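Omission of a single protein chain aside, the complex is shown with its protein chains in their original locations.
The block that comes next holds subunit A.
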């Protein structure tokens, strides 16, 4: 395991800058998750670290060695690709053994058998080891692809949405498993996902990328509670953060320059109200099984928040909404600190 440093890395494809002056240090043993919308440059970032793309500017070091121009094989990284790319002419077992048989490593066959067996056990694909790669289901392929990275002990694991085609149960199992591997082995991992649960639960730090630029890098808690901008704030939270003009709902008093209020479920207080104090109407309630999404209209604006399962709110009810310690953003979308007196301790949520 090793520290990986990208400094000022830029990668252009013709005119498009897929990655632009990106600075990122992945500390030894750290688990960094990159979040960002499609086309933001997440995959390109991983490919740059893996040596599959050469940066136009900037440098990359792994464990102190400058690898900016090194071949992929010389970098000692493991990569789980977004499209699981198993070798179709090999069995699942041979796919898992493939990296260990490389000229760079040449692990003895009985050692390979042991390592592949362990990984297959962990990923629950032991029964499928003799199948051709093309005779596996999508989820099995993806597990073999993850396994092909995990059989190695590289300086860094690069994972591009590795859990995306698995069912919810397996995904949460593997999430824990990956987190455990990272903690037990002190593995360094750079991980791309769209799934905020994965980001929040696994990351030591989260990096939010937009159009090839690193917008904010911080612990999951920092990113969640102190997003640098509207853009970052909209990346996290389920249901997504509600953005409203300042003054629409009563709050503790907006700071000067605040134009937009960001309100997540925990920032909204909702109560059934008599016509006089009511400022909003319940549109409908969406039952998602584990949670209920409450759609509310305030003036021209629509909000989504979580409803208490026991609440007796129903469609058409008039309610009074107020804000507790929300986020404020200025006209350009940057977050500005709330004025002091509005700080109300987070309590019963």
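The rule we apply is simple: contacts are C-beta pairs under 8 Å (C-beta built on N, C-alpha and C of every residue); 3 or more make two chains touch, one makes a residue touch a chain; residues count from 1.
The rule we apply is simple: contacts and distances are computed from a predicted model.
Asks: Just to verify: the chain that's not displayed, which of "Dihydroorotate dehydrogenase B (NAD(+)), electron transfer subunit", "Cytochrome bc1 complex Rieske iron-sulfur subunit", "Multiple sugar transport system permease protein" or "Hemoglobin" does UniProt list as its protein name?
Replies: In UniProt, the chain that is not shown appears as "Multiple sugar transport system permease protein".
Asks: Can you say which of A:16, A:73 or A:288 touches the chain missing from this structure?
Replies: Hidden-chain contact among the options goes to A:73.
Asks: Out of A:8, A:88, A:186 or A:299, which residue would touch the omitted chain in the full complex?
Replies: A:88
Asks: Write the list of subunit A residues that the hidden chain touches.
Replies: 50-52, 71-73, 76-79, 81, 83, 85, 87-89, 98-99, 102-105, 134, 148
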